[in-house]
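Of the protein chains in this complex, one is absent; all others appear in place.
Labels run A, B and C following the written order; every chain starts at residue 1.
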Amino acid sequence: MSSTSIGLVLLGAPLMAFFVALVVFRKNHLAAMMTVLLSGAATCASAVFLLATKGGTPAEQASRAWIHAGGTSIEFGILLDGKTLIMGTVVSVITLCVQVYSLSYMSHDPGRGRFFAFLALFEWAMLSFVYSPSLMQTFVFWELVGLSSFFLIGFWYRKPSAIAAAKKAFIMTRIGDVGLFIGLILLFQTAHTLDIQTLNTMSVATGNFDSGRIELITLLLFVGIVGKSAQFPLHTWLPDAMEGPTPVSALLHSATMVAAGVFLFARFHPLFMQAELTLTVVLCVATFTAVLSSTMAMVASDMKRVFAYSSISQLGFMLMGLGAGSLFAGYFHLTTHAIFKALLFLCAGAFIHEYGTNDTVAIGRAGARKLRVITLGLIIGGGALAGFPLLAGFFSKELIIHSLHDKPLFLAGAYLASFMTAYYTFRVIFLVVFPNQDSAVQVEEPPADSHDDHHSSSLPLHAPILLLTVGAIAVGWFGDSIASVLGLVAYHPSLPEMAPAIGVALGGILIAWFDFGRKSAPQTGFISKLAPLHTLFKNGWYLDVIYKKLFVGAAQAVAGLLFGTENHVLDKASDMLGQGTLTIGETTGKAQSGRLPLYIGLAALCFSGAIIALGLEMMR
Amino acid sequence: MSHPELFCPEFALLLGALLSFACAAIGTKARTAWLVSLAAAIITVGTSALALPYQGHPFATDIYAVDSFSQVLKLGISLALAFAIAISQRQDSTRASARTEVHFFFYLSALGMMMLVSATELLTLYIALELSAYGLYILAALHRRERLGSEAAAKYILFGAAASAISLYGISLIYGAAQTTYIPAIAASGGSPLLIAGVVLTLAGVLYKLAAFPVHSWAPDTYQGAPHEASTFLATASKVAAVGLLLRVLSMAGGNTEHLRTMLIVVAILSMSVGNLSALFQKDFKRLLGFSAVAHAGYLLLGLLSFSKLGAAAAIFYVLTYVPIVVCAFLVVAAVSHNGANPSIASLAGLYKRSPFLGLVLLVAMFGLAGIPPTPGLAGKWFLFSAVIDAGHLWLVLVAAVNATISLYYYLLVVKAAYLDPPGEYPDIKLSPTYSITAFVSVALVVFMGFYPAPIWSMASSAAAVLF
Amino acid sequence: MTLEGALLLGLMLFSLGLYAVLARRNLIGILIGIELMLNAANINFLAFNYFIPTDPAVAQIIVLVVIGLAAAEAAIALAIILKLYRQRNSVDVDAMQLLRSTGAEASNE
Partner (left out) sequence: MSELPILSILLLCPLVAFLVTLVLPESKATAIKAVNAVAGLVTLVLSVIVWAQYDETAGGYQMVEDIPWVADLGIRYTVAVDGVSVVLTLLNAIVFFTGVLSMWTLEKRVKEFFAFMGLLVFGVFGVFISLDIFVFFFFYEVAVLPMYPLIAIWGSTRKEYSAMKLTLFLMVGSALLFPGLIALFVESGGQTWNLVALSEPGTFSEGFQIFVYPLLYVGFGILAGMWPFHSWSPIGHVAAPTAVSMLHAGVLMKLGAFGILRIAIGVLPLGAAYWAPTFAFMATVGIVYGAFVAMRQTDFKYVIGFSSVSHMGIVLLGLNTLGIDGTNGAVFQMFAHGVMTALFFSAVGFIYDQTHDRDIRHFGGLVGQIPVASSFFIVAALCGMGVPGFASFWAELLVFIEALRVFPLLGIAAIAGLIFTAAYILRVLGQAIFGPKNPDWDHLVEPTAWLTLPRIILIAVLLFFGFAPSVMLDMIGSVTGGK
């Protein structure tokens, strides 16, 4: 099979699944099965591509013209190089896992036909995004993944909170998109092409672009990344996005879609490398985000929210790696994170599904550790996230920290963030594994994600978790293969180089043990002793409130002002013009008073006036 | 009189006049008199159409010209006459005692108008002017509600006589300045200031016929107070004759048109504005049409003040297309009128249901007056405006177009009443065959001219070619 | 007597006539004013004819015809005024207020 036809399967199957599922959405079972089957086909296709490649083979592109603009044509098709192959495979595999998981998880939801349709839409959009050969295609599908995210977050459309979260996600990412869009157009006008390979080739050779222009463009692209990958200051939509069903959180809002921003950065790594200023901005934003969101994760009681904050923080890590110049470090972490974070969410979903609550303490008290497979998954995934030695996250995070070795400030931030990561991850693990029935902790939040009281622990639920658990253990060891596919050489830090990071991670775990794990632990965490900090973290640094007051308020005010302008100025003006005309008309009409002398008088006046005027004119 | 055939339209009219006078003298039934005069009117139309290509001077001296200018306008006048007489089938707004006699006055007046458009000598012109007015003065007085009729007629005649006196004074000045009464000779005499002053004063009587500012005030009152068919005739034939008269009078200025043009611009703007603005508040449909007639006089002046062939042709085109459009409007008036009372706008309510065809006729009339295609109103305005811009007055077109917008408001109010308001207790209307045919013919004429203005335009253009 | 003098006489007569038309309340008075205006024009015609040598017949013909027309006009006007008087017992011009823009439907009273 040629790569074109495989590509057709890869991108066509999910699209077909979407349309089929949409048409038969009332027949839930059929829609679900179709989606999973077609998604399996796409996964196979991506795997075929990956396996067929050897390290360092030149990129292959199959595309055809899509539209003509700016005197050139823009292509649509697939590009096969190291980055797309790895990301594409990760996306398709995790999508398949999540879809299989959803067969069980969503089995009793009346709207699951629709659910699978949008999962398929997402898969199509995400794969088309990843394999895109041109920045235009990238943008198109960047938007479409955002759209599918909107529908999936708002899947339970009866819940006002879900709809609000979906709206918030869409609008906040769109703010980023506007930046990306402008950046894209500027890039197009600078380089006269949107072909990714050409752009990257051009940017490697210096002197092709004006450096100020490149900095502007990359900054604008980074605005898009900030939106999509939920970095400060546009990160607040991601925790709210947890209103969607847990499989959605696993797939879109941790493993794949939010990583699109990071992927875009990696995609244009050569370009970003040309822009000093942008890289500094990226490092600042990423580090700050990683620390900021970790603080929130330390105090969140909703299990999904903890992982959501953690996603934000880990995305920050990836960008730190990339921003520091290490493509491999960032990309590797992207891969490992996708796997272990998907695993964590699937586990969380299983708990939530079983016990009908999102609250970690409540789940633990309900005896969650009895679900052994899932608890195991949670521990392995959590370990990987915390950077526990020899698990997947450990290797990638070490690489990132290593890439920061000559930037002490950011390195310190990274250490701080990874300390907190270890702390909050094991806080969750300990709360689940060693529940303390007597602790003073109150269950804070009402059950949220429980859509029915059906309990299932069937094969579709366990198989993906097991698979991902294995992945979370194993993928870390494949760093060299991944590097070779990317055409890079993996760096292996020596043990002394790794020691501080290991120490920080273990320290975090130790304190978590002290606070939550040991017998008679208070299970409140050390932060709660610092009440103001606790409140600050708990409320997400009040950013939501500030945004609401500041930006939403401002927009509302402007809207109100313009609304008033429309009604009381513009519209009124035309009404008054009409009314004025009518009033004049009434006057002239009334002047027609029926009095003959007045009629004749008017005529006489006018004619004598005309004669006098004429006479004066003649005399001049 | 060397070529009697040149007089055919006039002869036909004279025949009609005699026949209707005979009917009146014998005292036939009103219906018979009506049939006779309708037949004569149709013959007149036919004769006028046949006489279109005629050219020549029937008298030894150059006092009476038969050329395409006069013949085209005569066709317009005879059409207006025929339509007015057709509308007078339902004479319930005319005083019962006058129903047999009334047609004679139509013919008399039409005869005056035909002479008017042919006259090329001042005395002939003045006689024709007076002759055309006498019949109308009497017609105006014949409303079934006598107080209304006599008041309308009294205002009409006293104002008219005053205006014609001013005109005559102007004519005396023209005579003094040019020492001749032949219009072509006057035009060639060079346009001295005294002559221009004379022309300005002469305009009083002419603009009076046209119902233009500042001698417009009679129009709404008389339209309202006269019987429907008389108003129809007044609104159509009178306008056609006035355009011809005005072109002749203005031609006397020779090349010296600068001051006249300035004055006419003022008159045109004021006519349009006063007419349209005052119409906004009218409740009586005929009165509204009266103000609308004032506004249209303003539009017509746009063509005349250009002093060009294009302008003259546009004015003639406009007035020719104006005839069937106004006939449509007055037909609705006459058909809706109950016991001869004037219909108010409100009484048009539900016309679409009471008589769908009449509703359509009204729609065509209002769109035509507003200048909305597929009526010739648009082409007419377009040509007029072309002439004005050609003469270099872009802003004047803007004023006129804004005026057209204002006028749309009250025309649409009429449409609204007919198409939106529920009929309430107003009865259904059954159109007589005559009315149906008349309506059909006029609507067909309007729509045909709207879609294909070329024939009328070439007529108007050839008429204008005589003067420029 | 010069041409100017004659024309001035005509103008004065015309103005007097116009004044009568505008100032008189009586319809007959107005009619008489109009007759004065017409005669002012007649004076002009004759003056021009007398002082400027052209075909002497023209103005005389005009004047005679105008006198005839004025008589006819006066006849019609008087008939109408008479009718008005019969209906209202008044020939006051201000009594003619039936036809006017009041917004009311005057004709359907």
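Convention: contacts are C-beta pairs under 8 Å (C-beta built on N, C-alpha and C of every residue); 3 or more make two chains touch, one makes a residue touch a chain.
These figures come from a predicted structure and were not determined experimentally.
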Task: Write out, one label after another, the shown chains that touch the chain missing from the document.
output: A, B
Query: Which of these, A:8, A:47 or A:171, touches the one chain of the complex that we don't see?
result: A:171
Touch with the omitted chain, as defined above, among B:39, B:96 or B:398: B:398
Message: Given that one chain is not shown, which residue among A:133, A:154 or A:413 touches it?
response: A:154
Statement: For chain A, residues touching the missing partner are 65-71, 139-141, 143-144, 147, 154, 157-158, 160, 163-164, 166-167, 170-171, 174-175, 177-178, 181-182, 185-186, 188-189, 555-556, 558-560, 562-563, 566, 570-571, 574-575, 578
Query: So that we can see where the missing chain sits, which residues of chain B does it touch?
result: 352, 356, 367, 371-374, 378-379, 381-383, 385-386, 389-390, 394-395, 397-398, 400-402, 404-405, 408-409, 412, 415-416, 419-420, 452-454, 457-458, 461
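Keep this in mind: only the chains that are shown with their structure count from here on.
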Message: Taking the mean of the C-alpha atoms as each chain's centre, how many Å separate chain A from chain B?
response: 76
Field: Chain centre separation in whole Å, for chain C relative to chain A (CA means)
entry: 93
- prompt: In whole angstrom, what separates the CA-based centres of chain B and chain C?
  reply: 24
- line: Where chain A touches two or more other chains at once, the residues are 589, 591-592, 594, 596, 600, 604
Query: Of all the residues in chain B, which ones touch at least 2 other chains?
result: 154-155, 158, 162, 166, 220-221, 278, 281-282
Task: Flag every residue of chain A that touches chain C in the complex, lowest number first.
output: 589-597, 600-601, 604
Statement: Per the touch rule above, chain A residues touching chain B in the complex are 578, 581-582, 584-586, 588-589, 591-592, 594, 596, 598-600, 602-607, 610-611, 614-615, 617-618
- prompt: Residues of chain B touching chain A in their complex?
  reply: 154-155, 158-159, 162-163, 166, 193, 196-197, 200-201, 204, 213-215, 217-218, 220-221, 259, 263, 273-274, 276-282, 291, 406, 409
